[in-house]
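The complex is shown incomplete by one protein chain, all other protein chains being positioned as in the whole.
Moving on to subunit A:
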Amino acid sequence: MRCYEVPNDVFTHLATLSPELIKATWETLYMTVVSVLFASLLGIPLGVILVVTDKGHIKESLKLNQILGSIVNVLRSFPFLILMLALGPFTRLVVGTTIGTTATIVPLTIAAAPFVARLVETSLKEVNWGVVEASLAMGASTWQIIRKVLLPEAMPSIILGTTITTITIIGYSTMAGVIGGGGLGDLAVRYGHMRFDYVVMVTTVIILVVIVQVIQSLGNLFAAKFNKN
């Protein structure tokens, strides 16, 4: 049986570990930001297509809508841990390896994209239909309506959705250690769980809380800035 290793001088302990903490924080931020970026790149168009191809919308196509909807549902029902492992071969195809921080970005993106798609879909469906009709009456094309009406009108809501996505991805990223992705979650597990180093565990949690708070505040700030109501 191992003893608790509670250092008598918490600050010296943290100081010696600070390179690890900083590295892990960067890894978490890197994984999150890049994944959110790619997830948005995939998810926003997907969400737009889900909306405009829906019944009665500007580009109704029920077949396409059903197919995309099913794909989104299937992806969303995978637990992240399993998705991460199952996507191994695909990850290797994309980034050339199945382990490491960069390799974690692939499953994070795939997990977050359908999430983004559904959030964007919800946001766009909230856009006042009268405004869409007015645009149609003015002779706007589908693309013009998407770019000049749907997306700008839904912007505050999309920003809040992106905030939720980012925070969710931070949560997922704590499991990255399983495939050697590093990050704060991994640090907490290695030190806190395996070595009973509660100082490190608590510190990583505090850092995560701060990151989440900052992201949420930024999201609220931007959403408010775009909200003209």
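Following the convention adopted for this analysis, contacts are C-beta pairs under 8 Å (C-beta built on N, C-alpha and C of every residue); 3 or more make two chains touch, one makes a residue touch a chain; residues count from 1.
What we mean here is this: contacts and distances are computed from a predicted model.
Q: Missing chain, UniProt name, options "Branched-chain amino acid ABC transporter permease", "ABC transmembrane type-1 domain-containing protein", "D-methionine transport system ATP-binding protein" or "Hydrogenase maturation factor HypA": which is it?
A: The record names the chain that does not appear here as "D-methionine transport system ATP-binding protein".
Q: Determine which one of A:E27, A:D54, A:E121 or A:E153 touches the chain that has been left out.
A: A:E153
Q: Residue-wise, where is subunit A in contact with the chain that is not depicted?
A: Its contact residues with the unshown chain are 128, 130-131, 133-141, 144, 148-149, 152-153, 155, 226, 228-229.
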